[in-house]
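Removed from the display is one protein chain of the complex; every other protein chain stays in position.
Read from first to last, the chains carry the letters A, B and C; within each, the first residue is number 1.
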């Protein structure tokens, strides 16, 4: 039992740190917002560095890496507020797609893929799709597709008789309408309408989907922890420099204790992140317990850290001109993604009671 | 709309303050514990002062007072950690009993009465009794009777066919077994077993019981507020005198803010107390909303105030030798009595949704 | 003790209820209900509507054009306004500078400025906070130097609400350096069209523009626009703060609108065969907030009763501010939670139409609510004040 990185993982982390420094400059980030969600140079660089190949099996030309490597990448992207569609493309897609051409395109940074499972009628329940797949076509509405506005492919869940089935739909498929939406996180999400859209069925069903989504959750939790630690660091630095009443505000005990609770929340979150990440390959019941416990607790601690970071920054924390509030907004989206804390606490309880 | 006391109520409050000063000395209180729960001198004095007659109708020789007077008495008793069975005898009994002889005995301080409604199978649900009344006798078990060990009469709820009925049972009734229990509040409660115990039916049913229990709840909430404010005052005084690290501990900002939150909790609790007390005569739906909202919030704030008062006192707060922990224990019993905060939040929601 | 209004107050209540029912259109109601901040022109139109009734200044004495209402009447007015989803009046002229002017201002200032606040012709903004002077307002650095019959003002203000729409600013400036920082501060009335004023918008986290930085570069202010005495501005400022808190009895009244909107939204969210509103966990969280709002309402009523009886409310106004801000944060947070993925819909791209009807109100309201524990004296500062003034710590 240890939490040490291998030499290769250490190198990966260093490279992510450099990448985040290069692309994470906040002023540059903010200037780039009107140009859309993606930074093609960054995405190509990620391909070159092999990050898009981590979760692709070696047999398909990928690195066959572990969840730990994905975690390291996502921490860096979270810290830098990256808006690249890494999880959909490089975590979910390789878990559900085995088409060598598409996997090769993922590795090369030539395609972006989004998962379309959310519907108005199912809230966070993956098993209940009202979209139907019959006679080789899909019909239904997906109410929220993360990073969906710019995806080249969609992985769509649908009901085929009693079974949940998965389907691959290209962006230009007949009968597919994409309604793009900008999130508070400045990412470009989408709603989809499918009307007799031809489908290309994928192999797995609900089990495969749930497993892929658990991997996606763990990846987003790493993003959240990166974001929380960025907030912690900038808030601590602010407490040490901002002066009021003739002293740095970090000299006031009430704020010191709040800062300690922020640091403590980050420690809890990181501990839960390791728990979830290192249990992704465990049997489904154990995986559910770990992932849902982590999703719950990281959601709660992230909320606390983000709210208190804004509060401790005071007025300036509520402006659009500092990264603080942008981390808050991204963390609120991650909190909702694939089920909020309440949803996952209930999933945890059910999995625990069944164990 | 005002929260002012009448001249008579002002006098009543003064007299309660004097009474509490006289009987509330903690060292004396603690020395008296081995002698049992009651102070006969105090009880007689309460009778002489007319407090036991407040809720008895004028027609029956009582004062026909309002819930405000009951509230004033209970605040004082709460502050002084009084263990007299005021609520069962002087609040619940006059609401459910119309026998002139018993009412006269209540006024004279010659009888003590307890309400027996709790059962193992009904948790906090007044409407669901497993005790049955058939053929003029009662059979069943009451799992907790507040102040029951020393009561002369019990008001017992039972099922008669589809209806909930109320019955008066004297202490020495055949088939009645009283198992006395000491609470952490040093009061003497009881469990009752009734085996073919002859019954003397009372007039009202579930509606009357619910109304009487709401009055009892409001009275205990007044007791709780008295107790909370006593904790607030002794904790504030302690912060101003106790020195650590070369300063009074009240000079530390984190403790100051905690103390502010204690004071704020007391303000909320008192506001809710007025809400519940002044709505006792409203139509049942409004009364339920007010009483259950107050029971919920006062339960929560009481817990906070009691826990933090112990915490701010440090080691000495955890000893049996200071009133702090005794207030905590009494407040925990009040929190449970007639339904805890969770129960009443659900009752509040149901009443609100029905309104 | 009783919770009843007098017959006169009931008649007043009915009159207000009828007024709001007749005069607030559904478009405005919907804006208020969804927590949208109004545009200046909407505030002005609403102010004119009230002024036409003679209710332009509900808390002012009649001699200055106010209603002369009792605190209870004002409370009823606010309660009926909230009940009807009517907006709140923009308060900076009415509550923050108007009362200072009728208390400390010169006759000329009263005659010139007060009527135009009531009529909505003038729009006042508050020039208090500075980049280095937030919670610690007394450390403000904007300087005003006397030059003949003018003051020459140079400095920088920040978080100035609606400075871009304002005709005037009441502004704390330093006219003298004194060892006690609260001394040497003066209160000036500044015409926003004066040369040397530059307003820079600051977007807040909800991506809206309502606060600004205001740069003052040798702005010449006539000496007759000094309020009261030079160097005594801090005291007038404190009166403002006290008065702001005096209005706090009515603070909680507006929270009910969020409960209504959260309930209706949650009732529309399907959860298998049931709805989110019927989910015990969600209902519990909402009921908890409803109960705490009742506590706030009754704390407010006690404060109101003290105001009526002329009693000191102690720290209750600061406590109301603390609890109100915490509750508005929690209810808007629950609103966002109710929406699930729809909360992520913040802005349409292209010419999208098939989007949630309430986009982006819940998320914007939630984000904007983060400000409430910071402005008007951050909650940490409120706790300091209560500890010192009321608890003697």
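Convention: a residue touches a chain if its C-beta (ideal position, glycine included) is under 8 Å from a C-beta of that chain, and two chains touch if they have at least 3 such contacts.
Predicted model only: the values in this text are computed from it and were never measured.
When the full complex is taken into account, the listed residue touching the unshown chain is A:239, out of A:46, A:60, A:190 or A:239. Which of A:77, A:102 or A:293 touches the hidden chain is settled by the complete complex: it is A:293. Here one chain is not drawn; of B:60, B:77 or B:332, the residue touching it is B:332. Listed residues A:21, A:127, A:195 or A:264: the one in touch with the omitted chain is A:264.
Checked against the hidden chain, the listed residues B:121, B:174 or B:201 yield one contact partner: B:121. Residues of subunit A that touch the chain left out of view are 1-5, 68, 236, 239-240, 250-251, 253, 256-257, 259-261, 263-264, 267-268, 270-272, 274-275, 277-279, 293, 296-297, 342, 345-346, 348-349, 352. Those residues of subunit B that touch the chain absent from the view are 118, 120-125, 128, 143-144, 149, 179-185, 188-189, 191, 193, 243-246, 252, 254-255, 307, 310-311, 314-315, 317-321, 325, 328-329, 332-333, 336, 340, 342, 346.
Against the chain not displayed here, subunit C makes contact via residues 280-281, 284.
Note that only the chains that are shown with their structure count from here on.
Most remote from subunit C, judged by the distance between CA-atom centroids, is B. Think of the whole protein's Cα atoms as having one middle point; the chain whose own Cα middle lies nearest to it is C. The geometric centre of subunit A is 38 Å away from that of subunit C, both derived from CA atoms. Averaged C-alpha coordinates put the centre of subunit A at 52 Å from the centre of subunit B. The geometric centre of subunit B is 41 Å away from that of subunit C, both derived from CA atoms.
Contact with two or more other chains is made by residues 253, 256-257 of subunit B.
Residues of subunit C found to touch two or more other chains are 380, 383.
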